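The structure under discussion is supplied below as structure tokens; questions concerning it will follow.
One protein chain is absent from this view; the other protein chains keep their places.
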Amino acid sequence: MTAPIRLSVPGTLAYRAVAVRVVAEAARLVSSSKRREPDNPLTVDVTDPFDTAVVSAFMEIFNNIALHAYSAATGTIELAITPGERQLTIEIADTGAPFDMTTVTPLPDVTADALPEGGMGIHIATAMLDEVSYQPGPPNRWRLLKRS
Amino acid sequence: MTAPIRLSVPGTLAYRAVAVRVVAEAARLVSSSKRREPDNPLTVDVTDPFDTAVVSAFMEIFNNIALHAYSAATGTIELAITPGERQLTIEIADTGAPFDMTTVTPLPDVTADALPEGGMGIHIATAMLDEVSYQPGPPNRWRLLKRS
Amino acid sequence: MLAPYEVTRSPHLTLAVRGSLDINTAPALAEEVDRIMANRPPAITVDLGALELIDSSGVAALVKLYKAIRAAGGTITFVNTRDQPLAIFKLLKMDRVFGI
Partner (left out) sequence: MLAPYEVTRSPHLTLAVRGSLDINTAPALAEEVDRIMANRPPAITVDLGALELIDSSGVAALVKLYKAIRAAGGTITFVNTRDQPLAIFKLLKMDRVFGI
């Protein structure tokens, strides 16, 4: 295995795009390892189901850290992304406010008359990935794993 | 000033796109600070002259590290990218073979009958930026600076 | 930068969303939804053919539009949903509600 990709960015929404881009590219390194082709550094193609799942989950976790963990004081978000043969691991650390993940309620049944307008993020992340763990800190540590 | 963006990737061409993407986004944070708008995490728009210069220079330096510094043994490329009010600084460290930058010859005059097919990289980088410094190591350290 | 959406009124009222509808871009769409609803349109088509990425904030913006149109007695039709946004709507079981 090669070394992980490490990224550290200020924990604000202005740096969301750059973090998502790095994660999308790392996912692609795993999903397209068979058809590994050079790509355009200006675009990322997130159409493969593996890439889709990883990026969907990561966007929610990043949003939550920037919005909730860093709602009062701000700090950095540190990522260690390890593309493996058949899996991708994303470790995330922030020094914001910890929370209790067990208090997050499951998403109620979705019907035409009961559509949620919030509370979908953690649900999306856990449903899209094989493993999601959170260890309150400081630093708070997320570990996301997706198998291909 | 906010904290720098830090990125560490294996020093091979497979990670070139992800590094270029991060640098392009960091350049955009400087060049578009007046018209700061949210952007699509899947595309980077390199049309502003500032972004163009930064990305052009960085691509050459990255290529050279992956190809020349890491021609024998491989290692990581560490970036610290600091977007300032009116400038961008990119510090790059690698643990590959050092070289003597003073031996790099200037690009000869370009005419229809004397078009170069190599040796353009360092020339592009220095011409596009305000400051380029290299300190042989290990680790070898590049410092690139562009004012806006 | 392009706005993350475009509204065309003829022949039908269509809202085309493009690029990434997310926590950064959804507020602009929400404002557009307010402008759209000011006319109490009887029907709207939401074209997601150029939408590449959506997050839960983007979903929330579309849910708001859906609720507003229905509350006003109108109809809303989603067309051309693809890739990551389609996966999200399926995961949230909104694909059937939205007729995707």
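The letters A, B and C name the chains in turn, as written, and every chain counts its residues from 1.
What we mean here is this: contacts are C-beta pairs under 8 Å (C-beta built on N, C-alpha and C of every residue); 3 or more make two chains touch, one makes a residue touch a chain.
Computed from a prediction, not measured in an experiment: that's the story for all the values here.
S.K.: Among the chains in view, which touch the chain not shown?
M.R.: Across the whole assembly, the hidden chain touches A, B.
S.K.: Can you work out which residue in B:3, B:80, B:101 or B:124 touches the chain that's missing from view?
M.R.: Per the contact definition at the top, the residue touching the missing chain is B:124.
S.K.: Specify the residue from the set B:7, B:59, B:93 or B:144 that touches the hidden chain.
M.R.: In the complete complex, the chain left out is touched by residue B:59.
S.K.: Which of these touches the unseen chain: A:14, A:42, A:67 or A:145?
M.R.: Within the whole complex, the residue contacting the unshown chain is A:42.
S.K.: Need a quick check: the contact residues on chain A for the chain that isn't drawn.
M.R.: These residues touch the chain not displayed: 37-43, 45.
S.K.: Which residues does chain B use to touch the chain missing from this display?
M.R.: So the residues of chain B touching the unseen chain are 13, 16-17, 20, 46-47, 49, 52-53, 55-56, 59-60, 63, 67, 107, 109-112, 115-118, 120-121, 123-124, 127-128.
The rule we apply is simple: only the chains that are shown with their structure count from here on.
S.K.: Could you work out how far the Cα centre of chain A sits from that of chain C, in whole Å?
M.R.: Centres of chain A and chain C (C-alpha means) sit 24 Å apart.
S.K.: Where the centres are mean C-alpha positions, what is the separation of chain B from chain C, in Å?
M.R.: The answer is 39 Å.
S.K.: Any idea how many Å lie between the Cα centroids of chain A and chain B?
M.R.: Using C-alpha averages as centres, the distance is 27 Å.
S.K.: Tell me, which residues of chain B touch at least two other chains?
M.R.: 38-43, 45
S.K.: Which chain C residues sit where two or more other chains touch them?
M.R.: 22, 24, 52-53
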